[in-house]
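Following this message is one structure expressed as C-alpha cells.
Shown here is a partial selection of chains from the complex, left in place.
By written order: A and B. Residues from 1 in each chain.
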Amino acid sequence: MNLFSITIASLTLLASTPALAQSTQLRDGVRAVAPALEKYQHDTLFGDLWKRPGLGARDRSIITLSALITRNQTAELTEYLNLALDNGVKPSEVSEIITHLAFYAGWGNAMAAVAVTKDVFGARKIATEQLSPPSPQLFALNEAAEADRAKRVGELFGAVFPGVTQYTTDVLFRDLWLRPGLAPRDRSLVTISSLVASGQVAQLNGHIPIGMNNGLTQAEIAEALTHLTFYVGWPNVFSAMPVAKEAFEKRAR
Amino acid sequence: MNLFSITIASLTLLASTPALAQSTQLRDGVRAVAPALEKYQHDTLFGDLWKRPGLGARDRSIITLSALITRNQTAELTEYLNLALDNGVKPSEVSEIITHLAFYAGWGNAMAAVAVTKDVFGARKIATEQLSPPSPQLFALNEAAEADRAKRVGELFGAVFPGVTQYTTDVLFRDLWLRPGLAPRDRSLVTISSLVASGQVAQLNGHIPIGMNNGLTQAEIAEALTHLTFYVGWPNVFSAMPVAKEAFEKRAR
C-alpha cells in the first residue's frame, strides 16, 4: 500500500477498496516522476486541505466531482467517484450531478462521466432503481423568483436569442433545477464549482445569491474556492475571488 | 436498438450504421447511470433541438464538430463525424474544418481529431483524392478588407508582437481563410462556434461581422448559440450573448 492509499484509507476509514487498489499503479508513477508532487499530495492535498473544518468530506467530494466533470478529466474520476460514494454522496445524487453538468459543462462532459460512472456503479452493484426516475414529481417552483429571473433574461436576450431564452426557462429553471434527486443547496454547490472550474466567473454574480438562497453560507462558498484551487488551478480561483467578493458584499447590503 | 439509435435513425433516415452500433454500448450506459439524462437526450437534444427550423442538420453538424474538436472531446467524435457525413458535410469539408481548428483551437486539438477521423474515413473508404490538396488555387483575396484588418492589428500589436502579427497575415488571412475546400460562410460558422466553445467571446466582436459578410444571417448565428448551449454548456453561451448582441446592434447601425 503506497502513501496515497494510506491517506485515502485514513480519510475514508476503509482499509482498502478495489477502486483504490486499481489506481495504485497511477499513484506509484507520481513518485517515479515527481517526488515533490507526491509530497504535496500526501501532506497538503490529503493531509491538510481535505481535513479543513470549513466543509465536510461529502461537500468536498461534490466539489471535486463537479470540477473533474466540468474539465472532462476522466482519468481520476473512478477514484473520486468511489471516494464520493464512501463520503456519503448517494448514487442518485451522483446521477443528478452528471445530469446537471450536461447543461452547465456541456453534453459531452456528461457523456464521458457516464462512461466512467457506469463501471463504478457496476462494481458496486448499484441498480437503476436506486437512481431517481427520469420524470419524478418536481419540487414546487418559487414562481415569483422565477418570474423575476425570466423577466430579466427575457428583456436582455429574449428578442435576439429566443431559443436560448426559451430553453433556459423550460428546461433549466422549470425542470432541471426542480428535480428532487439533488437538494437545491447541493445543486448550487455543483453549479458554482463548475463555473469556477470552467473560468466562467461572471455568472457567479447570479449563482452566488441563488446558492445563498438555497442555503449555502458565505464561508462555505469561500471554502469551496479554497478546495478548488488545487483541483482547477490557482488562476481560475484568483479570477473568481473578485467576482465572488462583490457578490458577497452586494448581498450584505 | 436503443432509444438513442432510434433517434439518430430518424434524423438520418438510416436504419443502422456500424459507427452508431459501435456507440450503442456508451449510450446504454446513460440509462444505467442517469435515466434523466437519457430522457433529456431523447426528448430535448435529439427530439427537439436538432429539429428546430432555424438551422439545417448540416449546419448543426458543423457547429457540433467545431465544439467537440475545440473542447478536445474525442470520445463522442466518431459518432458525430458519421452523423456529419450523413448530414451532407463532405469529407473534404471535414478535413478543412480540422485544419481550420488547428489554428483557432490549437494544434493538439486538430491532431486528436485527425486520429479519430482517420478511422471514420477508413471505415467509409474515403480516399485522399476526395480531400482538397494541400496547396490548391486559393479564393481571391478581398484586398481592401484585408488591408484594413492588417492595418488595425498592425497598429495595435505589430511593434510589440511582430511574430503573431506576421503569421496572422501570412498564414491565416492570406492562406487558410482563402482555401477553397470550405465555403467562407462555413469557415465563419466553424470559427464562431469555436470561439463560443472555448469561452473566447471577445473575438466574436470581429468574427460576427466577418461571418455576416460571408453570408451568415443574424438569426443563424443566434440559432448556432442555441445549438451550442447543449454542447458547450449554458455558461459559455451566456457569456457570448452580450457580445454577440452588441455586434448585431453595431452592424444594424
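Please note the rule applied: a contact is a pair of C-beta atoms (placed from the backbone, for glycine too) under 8 Å apart; a residue touches a chain by one contact, two chains touch by 3 or more.
Everything quoted here is computed from the prediction, not taken from an experiment.
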| item | value |
| --- | --- |
| Entire complex copy count, 2 subunits given | 3 |
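Note that in this section only the chains that are shown with their structure count from here on.
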| item | value |
| --- | --- |
| Superposition of subunit A upon subunit B: rotation angle, C-alpha, nearest 5 degrees | 120 |
| In the complex, subunit B residues that touch subunit A | 26, 29-41, 44-45, 49, 52, 54, 67-68, 71-73, 75-76, 199, 218, 222-223, 225-226, 229-239, 241-242, 244-245, 248 |
| Subunit A residues touching subunit B - in the complex, by the definition given at the top | 72, 94-96, 98-99, 102-112, 114-115, 117-118, 121-122, 128, 131-135, 156-157, 160-164, 167-168, 171-172, 179, 181, 194-195, 198-200, 202-203 |
